[in-house]
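Here is chain A:
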Amino acid sequence: MAHFFSFAKTALKNLFSKPATTAYPDAPVDYPARSRGHIDIDIDQCISCSLCVRNCPTECLAVDKNAGTWTINRFDCIVCGYCTVNCPKHCLKVVKGYQQPGPEKKAVTYQKSPEVMAAEKAKKAALAKKKAEALKKAQAAKEAQAQQKEGD
Partner candidate 1 sequence: MARKHKRNIVPFGPQHPVLPEPIHLDLVLDDEKVVGVIPSVGFIHRGLEGLVEKWDFKEMVYVAERTCGICSFQHGMGYCEAVEQIMNIEVPPRAKYLRTIWGETSRLHSHLLWLGLMADAFGFESLFYQCWRIREKILDLIELSTGGRVIFSVNQIGGVLKDMDAEMLKHFLDVLAEVETEVREIQKTFMLDYTVQSRTVGVGVMTKRQIHACGSVGPFARASGFKVDMRKLGYEAYPDLDFEPVISNDGDCYARCDVRIREIFQSIDLIRQAAAKIPDGELAIKVKGNPDGECFARIEQPRGEAIYYVRGTGKKFVNRMRIRTPTFANLPGLCEMLKNADYADVPLMILTIDPCISCTER
Partner candidate 2 sequence: MAIIIKKEPEQKTITIAELLPEVIAIRKRGMRVCQICAAWVNEQFELSYSFANDGNYQLLTLRVVIDKDVAVPSITPIYPSAVFYENEMKELFGVKVENISTDYRDKFYRIEEKTPFGPESEGE
């Protein structure tokens, strides 16, 4: 059997109850903890392996190993989170807060702190020194061997 005014009860209830919406710009939005807002980096943990660059589906990332920078074009990023899955040091994170709109696409560059850069440089220098020493040692051993051969 067909009813008339079957929606009247719901409509009246809606009329006298609190609004379902919020007063958005005045009342700030509370995003849940898992909200995929944007990608954040703990740049000092980064080892510039550029795995994130290779795995990014939109190619919005760039890494410069020598300069110690990590660049993201937030307007191209789709916040899929695939870079955070692949990061070996887990220094990439998806955090709250959406990218604000803007008149043009621009990239944001993160620079490693000078202390980290200096430490990395020192580590690199130490590694190079060690390598050079090892090479020298090997050469010396070779020469000694050659001399021994000549002696025979």
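General observations
Note that in this section a contact is a pair of C-beta atoms (placed from the backbone, for glycine too) under 8 Å apart; a residue touches a chain by one contact, two chains touch by 3 or more; residues count from 1.
Selection rule: all candidates are chains of the complex that A comes from, given by their letters.
In this text, all values refer to a predicted model and were calculated from it rather than measured experimentally.
Checking the candidates 1 or 2 against chain A in this complex, the single touching one is 1.
By the touch criterion given at the top, residues 1-4, 6-7, 9-11, 14, 20, 31-32, 34-36, 55, 57, 78-82, 85, 94 of chain A touch candidate 1 in their complex.
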